[in-house]
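Quick one: structure below, then a few questions.
A single protein chain has been removed from this complex, and every other one stays in its place.
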Amino acid sequence: MSTYVGDAADAPKFQTAAKKLVGDTQVRYNVKRATGVIRKKRAKVVDEMPDWEQLRESGHQIKQHVLRHLDFYLEQFETACTAAGGTVHWARDADEANTIIVGLVKAQQAKEVIKVKTMTSDEIRLNKALEAAGITPFETDLADLIVQLGEDKPSHIVVPALHRNRSEIRQIFLDKMNLTELGEQPEDLAGAARLYLREKFLRVPVAISGANFAIAETGSVCVVESEGNGRMCVSLPRVLISLIGIEKIIPTFQDLEVYLQTLPRSATGERMNPYNSIWTGVTPEDGPQEFHVVLLDNGRTKVLADREARETLDCIRCGACLNACPVYKQTGGHAYGSIYGGPIGAILTPQLQSMEHSQTLPYASSLCGACYEVCPVKINIPEILVHLRNKVVERGDAPWEERMAMKAAAYVLESPEHMERARKLGRIGQIPFAKNGVIHHLPGGLDAWTGVRDLPAIPKESFRDWWAKRETERAL
Amino acid sequence: MSSARNEILERIRDATGGTTPGREADYAAVPRNYVRQGSLSQEAKLELLVDRLHDYGATVFHARDGEVDSAVAAALRSRGKVSLLIPRDLPRAWMPDGFHFFREGTSYQEVDLSEGVLTDCALAIASTGSIVLRHSAGAARRALTLIPDYHLCVIFAAQVVETVPEGIEQMKAFAGVPITTIAGPSATADIEMIRVKGVHGPRTLDVILVA
Partner (left out) sequence: MQISLFITCYNDTLFPQTGKAVVAVLEKLGHPVEFRPAQTCCGQMHYNTGYQKEALPMMQHFLEVFRGAEVVCIPSSSCVAMIRDHYPKMAEASGDASLKRAVKNMLPRIFEFTELLVDKLEVTDVGAFFPHTVALHPSCHSLRSLKLGDRPAKLLGSVRGLTLVDLPDAEECCGFGGTFAVKNADVSAAMLSDKVRCLLNSGAEICAAVDNSCLMHIGGALSRQRAGVRVVHLAEILASQGSQRMMAE
């Protein structure tokens, strides 16, 4: 089984990566600013919707319904798409998907492909597989282009280059696009990207896309975007390959009426994003004459099987949870070591890997619930985070010091007598450290607290001591 | 291939128990308490659409029925253009004298060299300022509305709905052909979250609203 999520299995622990990023003032500044802007925009267009909560509820219920009947809807999609001239392939895992796609590209004798944003392709490391087969992939999303040229990694679901500011981007373009001069304004940078990519759009015969929604009823595929590179990729080349996770299915065309309202508002804070492309199979004289869908499992059926965590698959990849998350705000996406970062990444990444890797991600959260509040399909992320923490512990993968400490704490909290004994021990133990009721420093692992904050010393009299004394005095 | 298909379907059935005869009822039971029908008057609806179009930088030319060609001429003059590509079935009556209209050629490079394109639309959604293009035979194929830098689009008042659900309801009827929805010229906010207009796709969008 070669199920993997990019390089997440080799990524450092969240705490380790986060420590470094928390110290990177440029990243923190960029991320804080960018997420602040988008949160304001989202709030404005959501607040004007009187039926926002109803849309969220429907969005949630539709997805839950699809997952309950996923076998039916996948088959329905396959039948409809095939009838319209498309070809549907099935890939059990990342390697199988790569083999299929590389084979399809090779069958065209193509040495280049243009790609429109698809995180799923990062998940399966498609670009690496293409390059190994002598095929050059060109990313056409501006942010993905920035990341690709910068030989970097994406740090956000919707705005992958959020961790870069304009000067950094300008430098990347100057270096990699062979330009002698380039303005500093975002318009100049976007203009450079337009020219660089345009000739590829008009020439390269094979494109690879993902999909936001795959409609079972009609066999249609929908791509939601802003820049126009999606339209370019799905309608100009001769051959189109769409890599689609099996959870992207929605039952009917009608259901778009929910998601096309909630996705743009949640993702980019717009009432509607500039372009949506919807197509079904192959259309004579218009667009690709060969259309392939690669349906991808790569661990999704595992998530499906866990009833408590199944709604992880409801995700429509809007990124609102990343923008709302106070943890993400301090670290950016790279801390999660996965193409899927932020709150959704913290639950999706380890689950796709059968909880064997990325085990620190479910702990990368203070459980504040801001993500759940903004999720357009009402995924209860905090609940699932706790559920996954329990899985990590049950597997025996919790750090042994923590297990010992939690066992000891459970013993202490078992009875008032144990609590009192521990309290007395604490009162004695704190003597060297407590001054005027404040502890400034504790040794060893306990310095995780005192390294940053003071701690109140344990008062002489506990509440129950005081109560017991008062009861005694009253009885007299 | 089919063994992958069978295995995935089997995994799904193991995970969920598989689909049941109650599926349709289950689907029908999904609550849909969001707004579906609009409530604005025709006038207010058109005003809203114009407002949204202006919001994303489209210029709106107003025309009465039968005067589409004059509006086309006005738009072209305002942009300093003398020619446009057109789809096969564009009404002759829309094309004013003194300008050139070319039925599109077949190469992308030809389309790239054009001054712009003139099309109709399938419908428009006022609440979001969306224009819906239906790429069926005779109407503009996708490349035609994508490659040129200028898009002039004719919308009739009767084609305007208020809400997204109303729009989708109409789109259902032609769901089998390629559909493009447009809500503004292409844009990106990938650079410091600052919105920049015009990456790919037509950078200028003009609308003729026929009421």
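We call the chains A and B, going by the order they appear; numbering starts again at 1 in every chain.
Going forward, a contact is a pair of C-beta atoms (placed from the backbone, for glycine too) under 8 Å apart; a residue touches a chain by one contact, two chains touch by 3 or more.
Everything quoted here is computed from the prediction, not taken from an experiment.
Novice: Looking at the whole complex, which visible chains does the left-out chain touch?
Specialist: The chain that is not shown is in contact with A.
Novice: Using the document's definition of touch, tell me which of A:30, A:76, A:212 or A:331 contacts the absent chain.
Specialist: Touching the chain that is not displayed is residue A:331.
Novice: Which residues does chain A use to touch the chain missing from this display?
Specialist: Interface residues of chain A facing the absent chain: 14-15, 18-19, 22, 28, 326-327, 329-331, 362-370, 372-373, 383, 386, 388-394, 398, 402, 406-407, 409-410, 413-416, 419, 423, 426, 438, 440, 445, 448-449, 451-456, 458-459, 461-468, 470.
Simple rule for what comes next: only the chains that are shown with their structure count from here on.
Novice: Using the touch rule from the top, collect the residues of chain B that touch chain A in their complex.
Specialist: Against chain A, chain B makes touches at 1, 4-5, 7-9, 11-16, 18-20, 23, 26-27, 30-36, 52, 56, 108-109, 112, 125, 127-130, 135, 137, 141-143, 146-147, 164-165, 167-169, 171-172, 175-194, 196, 198-201.
Novice: Where on chain A does chain B make contact in their complex?
Specialist: 30, 33-34, 37-38, 50-51, 54-55, 57-58, 61-62, 65, 67-72, 74-75, 84, 89-92, 96, 140-143, 146, 159-162, 165-166, 169, 186-187, 189-190, 193-194, 197-198, 201-202, 215, 218, 220, 226-229, 231-232, 235-236, 246, 251, 253-254, 256-258, 260-261, 268, 270-280, 283, 285-287, 295, 297, 301-302, 304-305
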